[in-house]
Structure formats: C-alpha cells, structure tokens
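One structure below.
One chain of protein is taken out of this complex; the other chains stay put.
The chains carry the letters A and B, assigned in the order they are written, with residues numbered from 1 in each.
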Amino acid sequence: MSNSRFVIDGKDIPFRPGQTIMDAAMAAGVYIPHLCHNPDYASTGNCRLCLVKLNGRYVSACTQPAIADSQVDNQIDEINQQRKTLLQMLFVEGNHQCPGCEKSGRCQLQAVAYYVGMLSPYFTHFYPRRELDASHPEMVLDFNRCILCGLCVRASHSADKKNIFAISGRGMDSRLVINSTSGKLGDSNFSAHDAAASVCPVGVFLPKHKGYEVPIGQRLYDREPIAQVGDVAHPNHQRDKK
Amino acid sequence: MNRWRDIPQRSDLLLQYLIDIQQRDSCISTESIQKLSTELAIPAAQIKSVIEFYSFLHTTPRGHFNILFSDNITDQMAGSRALMRQLCQQLNVRQGDPRADGRVTVDTTSCTGMCDQGPALLINNFPITRLDSKRIELIAQLIEQDTPLEQWPAEFFEINDNVHRADILLTHNTEDGDALRALLEEGAETLLQRIGDAELRGRGGAGFKTATKWRLCKQADAAQRIVVCNADEGEPGTFKDRVLLQSYAAQVIEGMTLCAGIIGASKGFIYLRGEYRYLLDSLEKELQRRRDAKLLGNNILDQQGFNFNIEIHLGAGAYICGEESALLESLAGHRGIPQKRPPFPVTRGYLGLPTVVNNVETLMTACQIASHGSDWFTDKGTRQSAGTKLLSISGDCQQPGIYEYPMGTSVSDILIDCGADGPQAVQIAGAAGQTLCHREFKRKIAIEDASTGGSFMVFNRHRDMLDMVQNFAHFFAHESCGFCTPCRVGSTLISNLVDKLYTSHATQNDLRDIERIALVMRHASHCGLGTTASNHILDTFNNFPDAYQRRLRSTEYTPAFDLDLAVCEARAITGRDDDDAHIVCPPQEGFKP
Partner (left out) sequence: MSHKIRVATTSLAGCFGCHMSLLDIDERLLELITLVEFERSPINDIKQLEPVDVGIIEGGVANTDNVEVLREFRRQSKILVAIGACAINGGIPAMRNHFELKECLEESYLDGIGVVNPMIPNDPEIPLLLNKVHPIHEVVKVDYVLPGCPPSGDTIWTFLTELLEGRPIHFPYSEIHYD
C-alpha cells in the first residue's frame, strides 16, 4: 500500500507510483469517460474523451501519471461540454445509423454519448464511403463505425501476436486496414476467438450467424449509464463475479 | 537504393528505401512493396500504411516531371496560384492528375521554406525559386521538350541565403573542431555547465533548456544514446535552418558531435525534410570531410572511444514529423504519429534509446557557446531569453530574408529594418503561432513575450486576413496526423466552415461553431499541432473581427451545402431541367460557392 493520494472532484483517490489518473480512478470506482482506453492494453490517448483538468491544466487521464496531492476536475460542465463536442465529431466523421446497428445498446460510443447528454451529432455529416468486409467466415467488419481507437490494432499486436490490423493514411483519410495480401480479413489468419475480435468499443466487428439477441430494454446500457455498468469489454457485473 | 547499398538492410530504414524507390520510379509499385515486405519481414499492409501517410510517396505514378508549387500564404501573396494555373494551361494538365502521356504532374504542397524568394516550386524534389510568368513559360517549354533536369538553366536552382542582419551567431565563425577540442580539454561536465550558464533554450519553438535536456539524457540508464538534429523545418514561413544547413553546416554538425561527446552518444541522425533534399549532397560531403578530418567517426580527434557517426534521413512531406516524438517514429520507419509523454525522448526515444532532439539552430549555437563561452551569449538578449535569435522574415516587406536579432528586439524595430510598408499584421512563429496586430507591434521577440521558432510573416494593410486564415486552416487539415479526435476531425470541420465563410455563406452561428471547435482543439488535442492549429483563428477573431464580419450573412442560418447542386445527379440521370428540378434559394439563404 502507498499513501499517495490526489483528489478528483472533491473525492480522495489513492494511487501507486506509475499509475495514471485513469488507472487510479478506475480502481477507486470513479468513472472518467473514455473510448480508446482498455486496461488490458497500453493506453495511447487518441480519443481524448478522458480529458480532465489536472491542477487547472488540460490532460488526458489515460496517459497522465497521477501526481500526489493534485486536484483533478472531471465531472464539471466545462469539460462535459467539450466531451460532447468530441463525441459529435466522432458521430459525423463516420456513418452511425444506430437503429440499424447490431451493436446498438451495448456500444460504448453511444453509451458515453448518452452519459454526457448528447442529443444530436450537430455538425455537418461527412458521410464517408467505406466498404464492408464480409470475407471472413465468422466475422463481418463494418468500417462505417470505426472511430480509429486502435484497440484492435493493439490487441492483435500484443495479445494475439498476429498484427492483423493497422491504421493507414493520414488526417481525415486515416482508416483501418488489414494485413493480408488482398487486404481482406478472410485472407488473414484472424479467428473469432482472437482478443482483437472482442475489444472494439463500437460496432465494427460483427460475428456472423447471430445478432440482436438481447431484446431492447435489457441491453447493457439500456437502463443504467456506463458510469455504473462499465465498459463493454469489461462490464462491472463480470468484474464483480471474478 | 543507392544511398543505403553499402549497409545491411534494416527495417528502420523502410521510409528511406521508400523515398529512394519513389525518386527512381516516380511511384512505389505493388511489386516493390512485395519485395520490401519479404526482405524486411514487414507486412505489406504496414508498408502501404507508411506510404499513405507521407505526401511525397505514391502508389500510382506521378509524372516524369513532378511539380509541386509551394502553397504557403507568402507564395500565394506573391502570385503562386496564378502561376500554377498558367503552367497547367500551358502544359494542358489538370492540377493533381498526371498528364495522359505521363510526362508531368502539377500540384501544390505545404510551405517549401523558400518564402524569401518565392513563389517557389519543387520539381522532382529540387526547388526552383523566384517564379514569374516568364520562368513558367520556360519551364513549360523544357518539359515539352523533355529536357533532362540536369540541363535546365542553373540559375533556376539558385538558392540565396539572403542574410540581411548578422549578429554574434552569424559573424563569429569558429574554427573547425574548436568546440570539440574545448570538450576534450575541459571535460564534459564543464562544457555542459557552460551551455547551462549560457541559458541556451531550444530554438525549435518550445524553448526547453538545452543543458537540462542533455543532462537528462546523459543520466538516463542505457548502453547507447542518440543525438538527433531536427531539420524538418516545416513551420510555414520558416527557412533559417535551410540557410544554416546550406552555409553553416560544419557548426551544426559540430554541435551534434559536441552533444554526443557530452552525453555519451555514438549515433546521430539529421532528419532532413524532403523539401530540402537538394541539400543532401552537400551535407553528405560535409560529413565525409569531417570524417576525413577526424572530427567525426571513430576516435574523434584521436580520443580513444570518442565515436560518433551520423546518418541523414529524409522526410517525405509531413509537417507533423517536426514534432520530436513523431520525428523519432519516422526515423524508425513508421508513420509519424506523436507518442504519449511521459516517457520523453530523453529517456525513451529512437528505438527506445535515450535521445536528444534539437533544432538546427540550437545545435549550431551550442557549438559556438562551447568555443566562445557563456558570457559571449548572455551579453545579448533579456534576463529570461539569452542570446540572439534567427528570424525568417517574409511577406510584405522590401527585404525578406534572414535577420539575427538579440532577444528582446521589438517587432516594430524589426518591421522598420526589413522595410515593411504599412503592415497591419505579423504572423509570428508560423501558422501555429500568434497573429499580432498593429497595437501589439511594441511586443518583443523573446520567450517571455512574443516567442517564436523563427517565422515572421508580414501582412500589409491591403491584405485580407481571411486569405491567411483560409490558407492555414487548409494547411492544418492537410497536415493533421489523424491520431486524435479533436485535431483529426476538428481541423477539417474548421477548414470547411472557413471555406463557407470565405465564400460569404456563413452566419454568426457558424462563427460560434468555429470557435467551439477551435477551443476543443486547443484544450483536448494530443500534441502541439492540434493545440496550436486554431491559434490563428482565435487570434484573428480578436484582432481582425472585421475580416469576418464583412463576410457574414445577416441571417441567423444558411444551409450546410449547396441545395441546388445537391440535385445535379438526379437531373443528369433523369434528363430533367424543369423548374421543379431545381431548388431556388432566396438570396439570403442560398449557398452557392
């Protein structure tokens, strides 16, 4: 045990040296919105939703080491408004037709947007044209919903040791690509049991031959906000069971 | 792969191999990718992802003559766009598309660092400056005649230093090896102390204390350390590093060697932006000359174990690669994505090794301080900002070029010296910097006041400041690396909204949106590109509100797109052109760029 502590929104949080603000907050059960962070993989800090203020300075909680006796603002209106803007950017960047998306109800993008009270994407939609990849026998990839969080890239690299995914291009032309001769998932050595298959916070990876199994009203985020329910990859009820 | 043929293949040289292939074949074919993939054991998709990141690399052929007009605002002010149209017309080619016979491609690129002698272009990576209508005509002829570049008039490729004011740095030449002899005689600690006493701060923009950086790296626990000279100079309006690399390369390299000797590094890199490829030969020659003179290589100045070797790596058209962690990724052959910090490069840099990244000017200055002492430097400048600073001055002034000033010199004094006629604004520190208006001209160039990496662009009172805003907005949308949400999406949203404004279709509401996005970019972005990319917008909102107000619609709202144009496909498919096949916009509502 260590007695280093810092404060998030008035609440005292203990931490061990080397922990980030996010690590310490998660361990203490304090929710900081995030999409690209998953405790199983090294954080990169690309979605920027975990924007917090550390002693008055903006930082991303998932990459910033905790500092003893510091003050962190998390749930304040000023930050919430900016998180809403970030989410709106993600929604207009891709094609998110939730009513037709199998992930709806257990999608982290959606859940965080509900949590911050985003009512609409507001900005002008880009409506990019992105192809589906249905070449794999077990999995369809719908790139329309990719938010470039890089989690599948990290999982395939560090957990699966396969390096099947990469992000290509630059700026708004960035996109997820697949390491295979044809560029198709079916030609890679991907398996539906890979870690990469289940880390996507949104609805890109869709298992074939099943879907819409949980009725509306009973899905992960239908009744309670993500702050209580936890991430789609690590729901709190599973964690409690462990 | 000429440059690298004598060394064994290394996967961190991927980008360098790609650049060579691009130069040789004018594109990187699927076969080339496959070959590299096998040889380097890097998946083909990963190689493609690198190609797609860098503007100068292509998977489909460019023209035999590949022409890129520098598109900085200063080039535009000097008439570059009209000259490009002229060239396209004479060659009968569309911007961006290779001509059908494969002879030529004409396109634009971000600032090529020739702002004091623009408009400028790059042809197969070689700069041609001082373009005018006559020069364009000649270029068109040479291309039509398929004259090899080597036979083009030499004066086309002349690059001037244009040093108009020299202070201690540019006048006190050191003897070759002075700094290194001082190091060997007085020891690393004394020299490090000297750099510290001189209060030298990084000249690349961030102003970090150089001695502290070197010490941190020296203290990092590792068997090997790295010194990197950041010669990416991508900030629009900056070209002082180009002049140093062209005319003071010996001191820059000696500065690197000094750093290596102090921190105990055996390997160094010069990361040279692709736009400065024309300097490659002279730099390689200088490296060789220094190796021959025992100022570089193994057992430098016959000191056993003082080994330091330098490799030059080229960039390939990516402004973000000037950011140090992105630069290190690029050096490793990857896409130039900025890394989270900590860890900082001084503890984990190039391939995980402790690395010092310094600007060209910083290294050159360190070399001079080593020979001349710290007082020589601190005698100039202000209490917080010691020494002198090189400024790259361009835009509306009679004598654009390089000016070396003591820190603390006021903007207004500089404007007088460079012959600025009726200036209304100075863009300081490049597109990412600050827009100073008339009442701020009394401010001083210094870290504690108007801080700059060296860019100083002057706008006279006849300029429309929105031209600058639009140019910068496009620049950042083009150069955002795409890693993080606010910069990736925000820079494009802003660029589109500024276009809407530029064509007089925006409303007050759009301005509010621009401001909201600009602030989120500033606060939430992952790296310095995104956090500074909206400075010009927020500054001009404050300083030049008229530039915006004059273009605003008086209505509260206008559509996000051209409604009538949105029916064009259906009209074409059905052949209809009746009244109902059009959407008429009341003049107050219409959106018609």
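In this section, a contact is a pair of C-beta atoms (placed from the backbone, for glycine too) under 8 Å apart; a residue touches a chain by one contact, two chains touch by 3 or more.
As the structure is a prediction and not an experimental result, all values here were calculated from the model.
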- Hidden partner sits against chain A at residues 91, 95-101, 104-105, 110, 113-114, 117, 119-122, 124-125, 127, 129-130, 144, 216, 222-225
- In the full complex, which bits of chain B touch the chain not displayed? Write them out. 509, 556-557, 559-561, 563, 566-571, 573-576, 578, 580-581, 583
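Convention: only the chains that are shown with their structure count from here on.
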- Task: Please compute the C-alpha centroid of chain A, do the same for chain B, then give the distance between them in whole Å.
- Result: 33
- Seen from chain A, its contact residues with chain B in the complex are 43-49, 51, 58, 60, 63, 65, 82, 85-86, 89-90, 92-93, 123-124, 126, 147-148, 163, 166-174, 177-181, 183
- Under the touch definition given earlier, write down the residues of chain B that touch chain A in their complex. 43-46, 48-49, 52-55, 318, 335, 340-342, 477-486, 488-493, 496, 513, 516-517, 519-520, 523-526, 560-561
